[in-house]
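Note that this complex is displayed minus one protein chain, with the remaining chains in position.
For chain A:
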Amino acid sequence: MSAERIATTDREFEPRLSLRKRLGMLFGLLSAVAIAIGLVTLEVLIADVIHDGWRALSWDFLTSYPSRRPEQAGIRSALVGTFYILILVGLIAFPLGVAAAIYLEEFAPKNRLTATIEINLSNLAAVPSIVYGLLGLGVFVRTFMLGRSLLAGALTLSLLVLPIIIIASREALRAVPPSIREAGLALGASHWQTVRLFVLPAALPGILTGTILALARAIGETAPLITIGALTYVAFTPKSLFDPFTVLPIQIFNWISRPQPAFHERAAAGIIVLLAVLLLFNGLAIFLRARLQRRIRF
């Protein structure tokens, strides 16, 4: 190692620190711009919808049935349909989803079947919603002969949100520390008693939050319901589980696909109502999480 060689490496070593730092700052700025694009689009979208639709919003709009005349058209049947779908999906999907999550997280042996269920779940969560529509059309509408009914729609959407509820509930269960389970078992409780009395209550905030978000997803879905053949023009409210129905997103879609601008205004007003409902749900989820989490501390 000669002195000359060291001198060469010394000359070759250029930290260029200020340049590299400046590049870094530039990149940080770029990432801020990327985040801003998402946020600004959201704002523009909401502003656009409100700008287009606020004039059509009125009490009459909420309580009238759809009509051929845009100035009289309302969302009564759609609102009622969305409400029924919400209740039914909640009743069907919540118990099944939580049960499946408890099995997979607390009881399932580590074997091939469990591994298959896991892969299957992650695939199902990403299957396009319209494929669930085809499933509902083939199974519920045709095979079970439920027709284009409220029940067929609710069952289809339940299958659609089930993976979401299962995945969220499992995460909530996983977050409960093992010491809670060990304490329960040490007190002489059986495995199931431990889960029901100690683990489940602790995981409940997470499970409820996940369920509410899944239900929000269900009321925003359009494609699967169109596929099973939910009607786009319904001037009545369903009286039983086997009646035809419509929901808010389908009514909105129907108005968007008409050429008259007056109907587009109705669509925008419908979107405002839909977004308001979803906002309510998200708010509820956040509130529940904060409220229930405070009570349970480990």
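Here is the rule we go by: contacts are C-beta pairs under 8 Å (C-beta built on N, C-alpha and C of every residue); 3 or more make two chains touch, one makes a residue touch a chain; residues count from 1.
The definition used in the following text is that contacts and distances are computed from a predicted model.
For the chain of the complex excluded from view, the name given in UniProt is "Phosphate transport system permease protein" [choices: "Anti-sigma factor antagonist", "Biotin-dependent carboxyltransferase family protein", "Phosphate transport system permease protein" or "Magnesium chelatase family protein"]. The hidden chain makes contact, of the residues A:A56, A:A73, A:I102 or A:L204, with A:I102. By the touch rule set out above, chain A reaches the unshown chain at residues 15, 17, 20-21, 23-24, 27-28, 30-35, 37-39, 41-42, 44-45, 48-49, 52, 95-97, 99-100, 102-104, 107-108, 116-117, 119-124, 126-135, 137-139, 142, 159, 162-163, 166, 190-192, 213, 216-217, 220-223, 226-229, 232, 249, 252-253, 256-257, 264, 267-268, 271, 274-275, 278, 282, 286.
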